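Note that one protein chain of the assembly has been removed; the remaining protein chains are unaltered in position.
Let's turn to chain A:
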Amino acid sequence: MTITILNALIAVVGGVVGAVVLYWILNKLTELLPSKPQELIKPYVFILPAFAALGFYLVYPFFQTVIYSFANRNSTEWVGFDNYTALLGSPGFQTTLINTFLWILIVPTFAIIFGLIIATLADRLRPTGEKISKTLIFLPLAISAVGAVAIWRLVYNAVPANQSQTGVLNAVWTLFGGDPVNWWQISDGKLNSFLLMVILIWTQAGFAMVLLSAAIKGVPTDTLEAARIDGAGEGKIFFSIVIPQIRATMLTVFITVLIGVLKTFDVVYVATNGNFGTNIIALNFYQALFVSRNAGQAAAIVVILMLVIVPFLIYQIRQFRAEEAAR
């Protein structure tokens, strides 16, 4: 134990001191140059370590992944587009793609809707009430996804009819004379996927609420007063005055939650492990790499995931630039 702590200390101190020394040496080296080229080179020298780290840990693995996606399961031989055709041709992966699209559309949308409703309503409470209600709504964000599923298992659980029901939903359902329903097994109309999305929305709504609440408070009160004087109702004010002014925040929240959703794996892994047609892309990747031990196919899934994310990233950056330009 003491050794572990000592190691951690050495790593922290060594890392910080090392970085300082490195920059100091780099600085000294550039100062040896005459002043004209020095000015020119210095920024690059300072950006180099960060750039190198990004290159080694992000850019290089990115290209390596793309390359592996064209190789076989042990990355020893080229197979061309086989991994992609096999994936896109399998009904399992098609379900995964459809589910993933549903997840990225529904979860961020509902997280924002709920976040917005809560933020607006909490805004009208007295300060203590607002603080308490917002803290409560924010709490689920602090729970890990695995913990959240464990909690929601107590809601969705199903037990044979002759035993007492441990799931809230079935306890209520059987109270009204129904037979226990295995909620997580019902794939009709993607019901089970939606039930799993509820879990993630539950954790993400708090995040959306915090940002949106700040944005709502930032709406200038004179615009609201002007609207009131002109005789606008509360609904009209909300949709025509408040929403347009917090549009940028809503977009940021949407994209942030969306990227989180694309990386979501734990909710489905713990709940159904992708059974009953609930698989999503990050879990599918895990299964390809760690269950099937097929590196080629796993890499291909990641590349597809990347292709799905990129348009959203570009859109967000564009939007961000437009905001900056408008300012």
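Heads up, the rule we're going with is that contacts are C-beta pairs under 8 Å (C-beta built on N, C-alpha and C of every residue); 3 or more make two chains touch, one makes a residue touch a chain; residues count from 1.
FYI, contacts and distances are computed from a predicted model.
K.L.:
For the chain not present in this complex, what protein name does its UniProt entry give, out of "Alpha-glucoside transport system substrate-binding protein", "NADH-quinone oxidoreductase", "ATPase" or "Quinol oxidase subunit 4"?
P.N.:
"Alpha-glucoside transport system substrate-binding protein"
K.L.:
Sort through A:Leu6, A:Ala161 or A:Leu313 and give me the one touching the missing partner chain.
P.N.:
Once the missing chain is taken into account, the touching residue is A:Ala161.
K.L.:
Which of these touches the unseen chain: A:Thr109, A:Ser187 or A:Thr223?
P.N.:
For the chain that is not drawn, the touching residue is A:Ser187.
K.L.:
If I consider the whole complex, including the chain that's not displayed, which of A:Asn7, A:Ser144 or A:Ser292 touches that chain?
P.N.:
A:Ser292
K.L.:
May I ask which residue of A:Gly115, A:Pro140, A:Gly206 or A:Gly274 touches the chain that does not appear here?
P.N.:
Residue touching the absent chain, from the options given: A:Gly274.
K.L.:
Identify the residues of chain A touching the omitted chain, counting contacts across the whole complex.
P.N.:
Looking at chain A, the ones touching the missing chain are residues 59-60, 63-64, 66-68, 71, 73-78, 157-163, 180, 182, 184-185, 187, 269-270, 272-277, 287, 290-294.
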